[in-house]
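Every protein chain of the complex appears in place save one, which is left out.
So, subunit A:
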Amino acid sequence: MPSDIRGDRLSPAEVESNFADLHPLLSKHEAYVEADRCYFCHDAPCVTACPTGIDIPLFIRQILTDNPSGSAKTILGANILGGMCARVCPTETLCEQVCVRETAEQKPVRIGELQRYATDHLMAAGVHPFERAAPTGKKVAVVGAGPAGVSCAHRLSMHGHDVTIYEAKSKGGGLNEYGIAAYKAVDEFARRELDFVLSIGGIELKTGMALGRDVSLDALVGDYDAVFLGLGLGATNGLGIAGEQLEGVVDAVDFIEDLRQAPALEKVAVGRRVVVIGGGMTAIDAAVQSKLLGAEEVTLVYRRGADRMNASAYEQSLAKEKGVVLRHWARPEKIEAGSDGKAAAISFMKTREEGGKLVDTGEQYELQADMVLKAIGQAFTPAPLKGANTEIALEGGRIKAGADRRTSHPKIWAGGDAVAGGEDLTVAAVEDGKQAALSIHAALTGA
């Protein structure tokens, strides 16, 4: 069968409907009914479960008392990207998982959707809720305009420092702009949120400026009072199997990015038969979106069982609901070319676990695939850090940073996915940026 990768599999109207908002904004009535379910718990488990520590009972009560703007301020005070986090956080494994209503009725308060209700309300008003402190005269460089960098820049600006963000891509936003499934952030939300955050002032965003290419760490350390590295992950892991170089084998991250940046979604090319390799959020996002673009068969293959997938149970069920077939316990062995020289099939070796180790069963199978999406993880690229006079310690291939997000270099802080132990979550990156900013502020002012 010849390879069949193309756009226009579905009509623009079908694609538009497929990519509509996953969870539309709650109406006021829905928000009230849902907010009324919150018990205003003491030392609430949901707050503890949120990496940014948003005071969830308080913000929900503020919705209940008809103060959605106050509610949004409570949220944004802890997490300036609370609007995006409301859309993309795996709430089912964070705040909502530990909600006492989950214990009582197996039905948590819909915290994520209430958070979106409040933050959307405030953003619609178009007024930035925070003011800058008096100027300190200190300058900080932030590398990377992703969630960690933007969060750090915002908090630094609030404290009166001037910030310059260096971003390699042509737009800020990082993962939020390039890496999130389109149906989770419709209406250019990532861009609008970035504009909103930067509207506090005191932050200059320089795009098309890559560390190690357009600006060096030495120069930043020399020119600024402090530097924050929120570089994210620059590389993707390879499968390391034969046929990986064939046309039709694509990084899921690139596929998602192309999709997010496409002016017309229906034009995005997708295979007729798509196989996604991986078990994380990126794998699910790539698989689901392939299906929504009109791929006929989409199979996600993961080498271990469902319970070991990084994607939450909710994400997995969402994929199934959209028609993605999930197959477990198999690893890819070889991608085969068709008569046209492009990817046509992929063969798998079945696996099982023995004493905690993954071993082959000896049983094989093959899936037709004109498109293979690789989603087996991303890697940090340390090359840009190389400077003549600066040295930063790494750990497990990523930057080593303490609880205050300070690196081994006294003027450099780091956070987000670039840091060892990073959780690959937007909300965790936001917290890193915030904590780093607080630490930088303390270091710069002696506070």
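Keep this in mind: contacts are C-beta pairs under 8 Å (C-beta built on N, C-alpha and C of every residue); 3 or more make two chains touch, one makes a residue touch a chain; residues count from 1.
Everything below uses one rule, namely that contacts and distances are computed from a predicted model.
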The complex's invisible chain, by UniProt name, from "Tetratricopeptide repeat protein", "Iron complex transport system permease protein", "HprK-related kinase A" or "dihydrouracil dehydrogenase (NAD(+))": "dihydrouracil dehydrogenase (NAD(+))"
Omitted-chain contact residue, chosen from A:T65, A:S199 or A:S317: A:T65
Contact footprint on subunit A, counting only the chain that is left out: 28-29, 32, 36-37, 40, 42, 58, 61-62, 64-67, 69-70, 73-74
